[in-house]
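Missing here is one protein chain; the remaining ones are kept as they sit in the complex.
Here is chain A:
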Amino acid sequence: MDIKSMKNYLYWLYCQFELITCSYLMEPWEKLLFYTFNITMLVMVFYTAYIFVPVHISTAFQFFLHLLGNQHENTVSVLK
């Protein structure tokens, strides 16, 4: 029962997407072209994110750690 209402909800969401981007009005080959373009763009964006985001986050993390880490060493040497 939950699966059915979930499927209906997803279908309704798809209808809203169709209405907003006006693919409701397009002929089938135009829809194919439009969806292919969109899905290609999305796949490229996700692939780039997959490759680059961990590297960026770890570099940023190391940068901030380095900044705070230097301060920590300085304070430690003063206390000593």
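In this section, a residue touches a chain if its C-beta (ideal position, glycine included) is under 8 Å from a C-beta of that chain, and two chains touch if they have at least 3 such contacts; residues count from 1.
Heads up, the rule we're going with is that contacts and distances are computed from a predicted model.
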item: Absent chain [UniProt protein name; select from "serine C-palmitoyltransferase", "Large ribosomal subunit protein mL46", "Exosome complex component RRP41-like isoform X1" or "Cell cycle control protein"]; value: "serine C-palmitoyltransferase"
item: Among A:Leu19, A:Leu32 or A:Val45, residue touching the chain not depicted; value: A:Leu19
item: Chain not shown, touching residues in chain A; value: 12, 15-16, 18-27, 30, 34
